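Missing here is one protein chain; the remaining ones are kept as they sit in the complex.
Chain lettering (A and B) follows the sequence in which the chains are written, and residue indices restart at 1 in each chain.
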Amino acid sequence: MSEVSFRQRVGALALVAPLALFIALFFVWPLVTVLKESVSDATVSHALPTMVDAAADWNRQSPPTAAMKAALVTDLRGIEDQQLFGDLVRRLNSAQAGFRTLLPKTRTAVDKSRETTAPEAVDLEEIDKRWSNPAYWQAIAGTLSPFTDQHLLAAVDLSRDGTGAIVALGADESANLTILLRTFWVSALVTLVCLAIGLPYAMLAAAMTGWRRQLLLGAVLLPLWTSLLVRTASWYILLQDNGLVNDALQSLGLTDAPLRLIFNRVGVVIAMAHILLPFMVLPIYSVLITIPKTLMPAAASLGAHPLLAFLRVLLPLSLRGVASGALLVFMAAIGYYITPALIGGAQDQMISSVIAFYATGSANWGMAAALGIVLLAATLLLYMVYGWLSSDKTARA
Amino acid sequence: MLKTLQVLFGAAAVFFLIVPLIAILPLAFTSGAFLTYPMPGISMRWFNELVTADAWRRSIVNSLVIGCGTTMLATVLGTTAALGLRGRVVLGGLFRTMFLLPMVVPAVVLGVGMQILFVRLGVANSYLGVIAAHTVVAIPFVVVSVSGSLEGIDRRVERAALSLGASPFTVLQRVTLPLAMPGIASGAVLAFATSLDEVVLTLFVAGPNQRTLARQMFSTIRENISPAIAAAAFLFIVGTLLAAAAAIVLKKQRQRRTGLA
């Protein structure tokens, strides 16, 4: 009897399925790839397959076992792919300096004795006495797992030392934390500027009627419909040393020489605030227009001074819109790439630029992916808070 | 006093919002080689450059090809899914969230993933890959827009059509889709606009042969800025205004005729 509704459900699912598949293929899968890339580290386990078993129950404190040494020899003799060997050297060297010379030297030696000496009989310490240093073995053991947290740790300027403990990276080794903090700081600045302009603007728009309101709303919507690149290019033209802003300042006699407005923080914040302002104004406005117009007169009739009425009535009621708007702006800002890349200087590059650099510039997928995961996590967290705020409508309104 | 402040603030804010959009327009007609005022003279040389210089011309063609591909794919997929999401689909909420997330996820992160994956799938540096990437970010606009207009349709109107003898497919064709058409159309326009303006994903997945207008503008600003940018921007803004005007006129007409929103 419920066959009809069952058929309807199947029909509905069949309609949703094509897009669901498409999104799974071209949206979810790329993100999963990023996630996998950020934790995968298959080079060493791929290059040293017998070592994986041999070192499985080594406690990393005692000297390396004979089986491990034999496994290393077997594996080194087994590597035929020159590219793979290069990757192995790079990977191990990043865990323990010295492998860059040690490994090729050892490989040449064990290759030479391939016909004469069984793997168990090779004396590695004789080839190079660094093999008596447990740090090298610890490095190998530490990189054998196909999964690693090294990229993720490096994304926040941490790493593991030889014993596997998490330690902070030296100040000169990485600047990811600085960039993360800068990203948050610039985004916070942009959010504040948007709030300072957007809140009074939304209140004004909500208080106005007729063409004045239309004008104010249109002025917010028009930029939203305009190409992001056009807006960024425009700011480029306005802010450059001989641009309109500097021309105006000088002809008004406010400055003598051109102010530096582009390729620095000021330009980035101004341009981003302009681009993201609609996302602040619209949520606040949409909350404000639901507030009855009679509320302020009512407060006044109850004896509240206009300022007090504003602070006690209008402001608390608009807070949900403010929170939504601020979250939207902040969320969009931390992932911004184009505007900082075009308007900012080297000191204003945000996390997206660094990710793009790792990915396209230096082909360091692990780091690009790890920083991407950090950015993704921050964004999704903010989005969840935003979703929670906007689904809470009835409870608070 | 308060009134004056309001007017001043409102004027200043509108100025801040609008002027950057206008400031670039006259420079499209400069006869000089720099993007600065005052302009040495008026000429059409930069528009000429757009249609004659190989890089610009090809990027415009690419943008149109990719934009049309994205619009078709996103509109068909998004409209179908929005129709499906209307019913009581299993996991409907999850699907809806999935379809909106591309709007939220930072483009750079998605771009990195697509770059790695597209190489494996063999669609890197291909039109197909760029269209797929653009479609992902255009989908939320189509789904939101079409869902919105579908929500506005009274289910009883469709039931009435059924009771009058129309099969479900006929109902879709004669009643549901015509009534949802404004939403579908605006979804398609938004999809095209999204594709036209997309830079970040294009940077990651497009090869030199798929360089789009937006991508070309990006590297022009970055590497050797020229007034061709202003000419391109002029086209963008005029196009936006025309599209908006057309939308408003169509809506007015439809409203006058049928009383529909």
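Throughout what follows, contacts are C-beta pairs under 8 Å (C-beta built on N, C-alpha and C of every residue); 3 or more make two chains touch, one makes a residue touch a chain.
The criterion applied here is as follows: contacts and distances are computed from a predicted model.
Asker: Not counting the visible chains, the remaining one has a UniProt entry; which protein name from "SiaC family regulatory phosphoprotein domain-containing protein", "Spermidine/putrescine import ATP-binding protein PotA", "Cytochrome c-type biogenesis protein CcmF" or "Amino acid/amide ABC transporter membrane protein 1, HAAT family" does it give?
Answerer: "Spermidine/putrescine import ATP-binding protein PotA"
Asker: Which listed residue (B:Thr170, B:Asn209 or B:Gln253) would be found touching the missing chain in the intact complex?
Answerer: B:Thr170
Asker: Among B:Ala13, B:Ala28, B:Ala161 or B:Ala188, which residue is in touch with the absent chain?
Answerer: Per the contact definition at the top, the residue touching the missing chain is B:Ala161.
Asker: Among B:Gly41, B:Gly122 or B:Pro178, single out the residue that touches the unshown chain.
Answerer: The single option touching the absent chain is B:Pro178.
Asker: Can you list, in ascending order, the chain B residues touching the missing chain?
Answerer: 154, 156-157, 159-168, 170, 174-175, 178-179, 257-260
What we mean here is this: only the chains that are shown with their structure count from here on.
Asker: Taking each chain's centre as the mean position of its Cα atoms, how many Å separate chain A from chain B?
Answerer: Inter-chain centre distance comes to 25 Å.
Asker: Tell me, which parts of chain A touch chain B in their complex?
Answerer: 8-9, 11-20, 22-23, 26-34, 37, 197, 200-201, 204, 212, 215-216, 219-220, 222-223, 225-238, 240, 242-244, 247, 274, 277, 331, 334-335, 337-338, 341-342, 352, 355-356, 359-360, 365, 368-369, 372-373, 375-376, 379-380, 383
Asker: Could you pull out which chain B residues touch chain A in their complex?
Answerer: 6, 9-10, 13-14, 16-21, 23-24, 27, 35-37, 77-78, 80-81, 83-90, 92, 95, 98-99, 101-102, 104-117, 132-133, 135-136, 139, 143, 193, 196-197, 199-200, 203-204, 214, 217-218, 221-222, 225, 229-230, 232-233, 236-237, 240, 244
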